[in-house]
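Note that this complex is displayed minus one protein chain, with the remaining chains in position.
We call the chains A, B and C, going by the order they appear; numbering starts again at 1 in every chain.
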Amino acid sequence: MPIMNIIQAVNSALRVEMEHDDSIVILGEDVAQFGGVFRATQGLLEEFGPSRVFDTPLSENGIVGSAIGMAMYGMRPIPEIQFVDFIYPAFDQIVNEAAKMRYRSGGQFTCPMVIRTPCGGGIKGGHYHSQSPESYFIHTAGLKVVMPSNPYDAKGLLIASIRDENPVIFLEPKKIYRAARGDVPEGEYTIELGKATKIREGKDVTIVTYGAAVHDVLEAADEAIDEDQIESTIIDLRTLSPYDIHSILDSVMTTGRVIIVHEAPKTCGFGAEISATLNEKALLYLKAPILRVTGFDTPFPYIFEQEYLPNTTRIRKALRDVMDF
Amino acid sequence: MPIMNIIQAVNSALRVEMEHDDSIVILGEDVAQFGGVFRATQGLLEEFGPSRVFDTPLSENGIVGSAIGMAMYGMRPIPEIQFVDFIYPAFDQIVNEAAKMRYRSGGQFTCPMVIRTPCGGGIKGGHYHSQSPESYFIHTAGLKVVMPSNPYDAKGLLIASIRDENPVIFLEPKKIYRAARGDVPEGEYTIELGKATKIREGKDVTIVTYGAAVHDVLEAADEAIDEDQIESTIIDLRTLSPYDIHSILDSVMTTGRVIIVHEAPKTCGFGAEISATLNEKALLYLKAPILRVTGFDTPFPYIFEQEYLPNTTRIRKALRDVMDF
Amino acid sequence: MPEEPVCILLPDGKVRKGNKVPDIGSEDLLRIYRVMLLNRRLDERMIKLQRQGRIGFYVGSVGEEASIIGATFALEETDWIFPCYREVGSLLLRGFPLFELCCQLFGNSQDSLQGRQMPNHYASSKLRFGSISSTVGSQIPHATGVGLASKLRGMEDVALTFFGDGATSTGDFHAAVNFAGVYKAQTIFMCRNNQWAISVPSKAQTASESMAVKAKAYGIDGVQVDGNDVFAVYEVTKMAAEKARQGNGPTLIEAITYRLGGHTTSDDPRLYRDDVEVERWEKKDPLLRFRSYLLDTGHLNGEADTTLEKEIKEELKSALDKAEKIDPPTIDTMFEDVLDDTSWHLEEQRKELGRVLKAGNSQQKT
Partner (left out) sequence: MPEEPVCILLPDGKVRKGNKVPDIGSEDLLRIYRVMLLNRRLDERMIKLQRQGRIGFYVGSVGEEASIIGATFALEETDWIFPCYREVGSLLLRGFPLFELCCQLFGNSQDSLQGRQMPNHYASSKLRFGSISSTVGSQIPHATGVGLASKLRGMEDVALTFFGDGATSTGDFHAAVNFAGVYKAQTIFMCRNNQWAISVPSKAQTASESMAVKAKAYGIDGVQVDGNDVFAVYEVTKMAAEKARQGNGPTLIEAITYRLGGHTTSDDPRLYRDDVEVERWEKKDPLLRFRSYLLDTGHLNGEADTTLEKEIKEELKSALDKAEKIDPPTIDTMFEDVLDDTSWHLEEQRKELGRVLKAGNSQQKT
């Protein structure tokens, strides 16, 4: 099995799906000739031609809005938003149009499409090349929201998203675009949306996380075993909406201790929802407060990126805090 | 003291501030000649003239974007978004520009302005005249978010918002625009942003709420006293960001039982943040799970508006559930 | 772009010198007239109904029927329409049953939208009539998408989108027309310039000479047409449709018309506009204009017209009476169609509400 990074896995997913489904088109800024500023669509123009892969004018509402029309017509558009930080001009088309199309038309019209977009910090991108706005989309009924943490999941989740009948916001953690590498099958396979994966089993604490933070969590959890004698269960959610509450609950009922780790700002971030839901469903199992290790409630800073992100030091401190409580 | 409804209180706040601060301008769709589709700016054109009160083309990003420029120039624009459901075309200008202007310029540029906009259900407005998107803005660092529940607060909070140095999203619950009436002083007064108000004192449950829901909470709480022998403390947050955690904590530490009531959808709604924060800060005081009585995770429906909204029946059930736990 | 807006029928129903009427058979002429009349009577009736509180809200199109129905008639039935909220005439011309229409207005269990949307927010995939959103301009890029998809797939389908003068100020208009210009999408942009965006006159909407001239910003053709002349609207739209079908690119049409009624039933136009202006436009009424033409040319006579009025009255009454009796949808429908499959949290919320409703009535006093 070839080793791929996330960029290559995304590219491979797009290629295998486009081969057997000619209703798929890729559109966005710099996706064709240039192959995307992160090269995720590299080679697709050459392979599938300009009627399947094309550049757009610089307008996110135009990209998503026309993709909605194409989807209504029966195609499967895969618009790319160059950085999720620039998705807001399309916010109305996403939350008021794509997300509500099926509901408001009584199921007569749907818009199956996958909005692919790089997210998160780690590349010294400052305010506008680092954001993690998943919470806006999780709060919006009618969307699915996905964020992989490794190449294998990236390909399987992207194929599943393309085949899904709903609009999917597919967030690609750019920090690990190339850093995360692993075996990825050449051919097609899917990872069911809505299912988390348990990537470590440990008796003391349940760590709920997703995206690039998974790698920091793994590192922190490993250090915590030796240095703090804390054994963690790590749950990589993979799909953020609708998310896999059952996997979380099963683990929390055994550990009774939870920390939630994400890059997005704390206040009204996704961690708040998970914590509130666990409070509703598992209060009596909790041996300590549920702690959130997240980005801070500031714009994403340039120089202090490492301090801003939920790094291993902060994760380990949270692990100690829930244990010592 | 005259009796006013919320529309009149808003109008009065705008008038008294415009009288002593000539840097204030009001702009938006139908705000001038027409006085706003809810009549909130009625008479202001006549009183202050077309250079202080003017209609705009139909473009929310134009309204907010040009207001940002005016604010940078030293004016105090008060843009109106006709319904908050239509604020998304301005989402980028709000979250990427207004909210980050002070931070990204090291405090060299600021944009003090108040974006006034009607929100919430109750007028049979369906998907696009009923939304409660406060959570999007609470999750965005650099904004203040305010929602009054009565005419007195509406005027005092609006004047405080106008005098505030930060961009403020001022959400006006249209359902009670006219239904909520009360004594309102003619002249100027402010209600400090960030301070909640306790509108009922009761030993059993703490109810945290804001906006139009306050009235349903009051009604439900009154019924609960007689019919279920449940006594509630009711906290009307008034400012949603930054919110008054201390008032909530003080009460929760005595009651140990909490329900949070808002119209916005449940998942990643503001209730989640409050619940998660209480979990962090007051877990050992909790005698029952924190329950959220909120809108459902669907687009806002037309026919089932009453069932969708957090109505008295649902609130009373939640009260019984936290007591019976 | 011609200096003068294209016009064939003068306000008095006479054919303008040097122009000939499009060759449309008598049957079709009467069909168009019937739908225009039905549209008018439907609006009048529903505005009454709203006043009586029997429906919650209504958007009329009085005075704009020619621009809506003329443009729709110029399309193939298989072409797509992306409406604003004022184009019920398109639905009627395409044969949307009055009964279903009334069910939407009441939001009952026979409404294909399950009562989820406000009155007038129709949708019909069968008739290729898009799902109406209240958000001004938001449908315009969808028409670009369909016009582009059709082209990419080598199809002949054309997409026409209706929008108002106010909508030309939106970012969605700008993006949609620009994309269509770049890709030569099979799309027609039909701007109903009815002179007002609620209380904002079109002169205050933009400083451009016209709405049609905005086409230059996108390198496409722009044309002005008398929007109260059903023949002129038909001709101009027909040409645009053929051009698009042949892959020769999109057209921006500005139909100059007037909103004779209020913006919606929530509006009171006397607060911002002058009756004199309204009276001036009433003289250009597209329905009367077309009727005079039909009477002059013998396609219609007074008697046939009276029968038609009677028929329409009865159709309306029976559709209304039937629709008004129908039960609301079941509460569970509120939780359906959010996604294609329901997920655990919606299932929980559905059950929670079910329990509450069993426990007692959920009516909330305000």
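Simple rule for what comes next: contacts are C-beta pairs under 8 Å (C-beta built on N, C-alpha and C of every residue); 3 or more make two chains touch, one makes a residue touch a chain.
Since we're looking at a predicted model, the values are computed, not measured.
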As a test of the contact rule: which chains in view would the missing one touch?
A, B, C
In the full complex, subunit C touches the hidden chain through residues 169-175, 178, 181-182, 204-209, 213-214, 216-220
Considering the whole complex rather than only what is displayed, give the residues of subunit B touching the chain that is not shown.
25, 51-52, 54, 56-57, 59, 61-62, 64-75, 77, 89, 92-93, 96-97, 100-110, 141-142, 144, 164-166, 194, 242, 245-246
Hidden partner interface residues of subunit A, rising order
29-30, 33-35, 37, 55, 57-59, 61-62, 85-86, 89, 122, 124-129, 175-176, 179, 215-216, 219, 266-267, 296-299, 301-304, 306-309, 311-314, 317
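The definition used in the following text is that only the chains that are shown with their structure count from here on.
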Can you tell me which chain lies farthest from subunit C, using the average of the Cα atoms as each chain's centre?
A
Which chain has its Cα centroid closest to the overall Cα centroid?
B
Between the Cα centroids of subunit A and subunit B the separation in whole angstrom comes to 31
Chain centre separation in whole Å, for subunit C relative to subunit A (CA means):
40
Return the distance between the CA-based centres of subunit B and subunit C, expressed in whole Å.
35
At which residue positions does subunit B touch at least two other chains?
61, 85, 89, 127-128, 267, 297-299
Where subunit C touches two or more other chains at once, the residues are 114, 116-117, 121, 133, 135, 171-172, 338, 345
